[in-house]
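Missing here is one protein chain; the remaining ones are kept as they sit in the complex.
Naming follows writing order (A and B), and every chain is counted from residue 1.
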Amino acid sequence: MSTTTNVPPSRWERLRDSYMWYSFKRDRTAQLCLAVFICMVIAAFASPLLAPTNPYDLSQIDIMSSELPPFWIDGADERYALGTDAQGRDLWSIVLYGTRVSLLIGFGAVILQALLGVTFGLMAGYLGGRVDTILMRLADIQLSFSTLMVAIVVGALVKATMGSAFYSQYAVMMLILIIGLAEWPQYARTVRASVLAEKNKEYVDAARVMGLRSKRIMFRHVLPNTMSPIFVISTVQIANAIISEAALSFLGLGMPETHPSLGSLIKSGFDYIQSGSWWITLIPGAVLVVLVLSINLLGDWLRDVMNPRLYKG
Amino acid sequence: MSAHAEAITDSHNPTPRQNEESADSLLQIRDLKKRFSLSGDFLDQLRFKGGKLVRHQEHVHAINGVNLDIKRGEALCVVGESGCGKSTVARTVMGLLTPTEGEIRYDGNRIDNLSSRQLLPYRKRMQMIFQNPYASLNPRMTIQQTLEEPLRLHHPDWKRPQILDKVEEVMRSVGIDPDWGKRFGHEFSGGQRQRIAIARALAVDPEFIVADEPISALDVSIQAQVLNLLMEAQQERNLTYLFITHDLAVVEHFGTRVAVMYLGTVCEVATTATLFDKPRHPYTQALLSAIPRLKDDRPQHIRLTGEVPTPVNLPSGCVFHGRCPHANARCKQEIPLLQTQDDGTRVACHAVEEGRL
């Protein structure tokens, strides 16, 4: 107890004194990445306000002004700063809308993964025994299916039973479901590993001696102490989910072209690279790379900060 | 391995009536055994031996037939070296481990086979203090939350002011300023954390406390503070302690009676004064002579030879015979039983029984 005052520090003071804040203040990369990431999130979710045109509104699309180049190239139209795509949509607008869809899917899928993975990992790690065996074998099986396989199976099933119109209408939901289902084992494994470490600590024994139920011990005592690895893995998983979405859309298993995401934009422009209209693919591609890179670098920083071997709370 | 297990059951032949002192006992441990499997699940246990697939199991024999009685109001100290099973006894008594064999009775009722719901009323009466104050407080909970939790669980009818009053009272009683309640465990020193852990145990007003090496992780000057606190609490609240430690100097000061354990068995039970005055079992004698005392210049300790056997492959006969200077052929074959001496001390040693020692 180094402090002599009896006034406990507030949450804000704790944050200010924390190692996390200290390391953030000294890490230029992390600051830049957070700034870029926040800007992109704000821009994406404010796209109806920022975008000059609404790509979902067919009346605003002019097929005559298709394949216009961005402003720094001769022949650009001043109405379209980043040029237009093959259908004459304003690239700036569809990139904004597309980023929003990609982020939505990324976050949604990670929330689903986390819900499934944390619950299963917690149960497997804390309860052990048969529950552990069953859940972890399930995770192994799930991991041996790639995201692509899950997407093909789910896509085929939904399209066969509900029709492809239904599928494209609920494509965002479908992708969240697919990526969420395909990648929960990552969470489950991480959480299980740290639960196994926490479970043997004496505060868990103390809670058991007190007579608390397993459920309460799991969620009130063990879970909050496994949050650090969950945060770290979440950053990686968001980046992965965004890439998965792009990959699936590119392969035609994800978002339809009428409903732009970064992946479907890259796909729709891909055919025009040869004909010289490279910007239709490369601009959304660059946005994807910057987004994923900034998330991954933030994740690296977070991992360094929360590394329990370097950082002792 | 199995041959050994049989030998123990045969020779011990559990008869609860064996003990005359059971009448005023708060806690009775009868023929308690605990084995831990080392072999993993069924698939891991399969081995190829001589061209055949056989199931191979290995166990750690943590405790092998322990009989102990804890009388109301006393502090029974269990001493022994690491791996002797003293912590396993404590954890089994508290229901953190289920015994492989044997019975635990609290206030006359069996508690070792109860479900966690059935155990709940006993949880209020028996509490535990742990060794490592750096691990026994949840790092994500404030002290206030830590202390409120048991009260909310065991007194669901209490109103908030009542709970707050109780938390404040119990914090004062262990010498922690109640104003510090909003702080987290890591903001306190080791000694203060151990006080908070004691406060958590005392919050539900238990009558029996199991303390598993509560001071061995603390500094010398802090050990004295915590030991004093435990003794004060005993006097004020009329507590009964099961005190696990490896430090005989603490036992001499704190214990009413002492049980010395070696490799999962109890080798001697005596009142503290008798044990320190006249240790009977050769292991107790060696243990006592090994305490580094301040006053004598050169230690005259009994040098034990040999290594402590592993609890995986227990030696036959007396578990101590490999290191015992008085062992003979009988010690290597026959397991000694606890036998009551004239002064009430119970010793498990053939040499003592035969009068060789």
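The rule is simple: a contact is a pair of C-beta atoms (placed from the backbone, for glycine too) under 8 Å apart; a residue touches a chain by one contact, two chains touch by 3 or more.
The working rule: contacts and distances are computed from a predicted model.
Not every chain of the complex appears here, and the one that does not is recorded in UniProt as "ABC-type dipeptide transporter", selected from "Phosphate-specific transport system accessory protein PhoU", "ABC-type dipeptide transporter", "ATPase" or "Stearoyl-CoA 9-desaturase".
Contacts to the hidden chain, counted on subunit B, fall at residues 81-82, 189-192, 219-225, 227-228, 231-232, 246-250, 252-254, 272-273, 286-287, 289-299, 301, 303-304, 306-308.
Basically, only the chains that are shown with their structure count from here on.
Note: centroid distance subunit A to subunit B, computed from Cα atoms, is 50 Å. Contact residues on subunit B toward subunit A in their complex (touch as defined above): 41, 91, 94-96, 116, 119-120, 123-124, 127-128, 130-132, 135-141, 149-150, 153-154, 177, 179-180, 182-183, 186-189, 192, 197, 200, 204.
Those residues of subunit A that touch subunit B in the shared complex are 1, 3, 6, 8, 133, 201-203, 205-214, 221, 224-225, 313.
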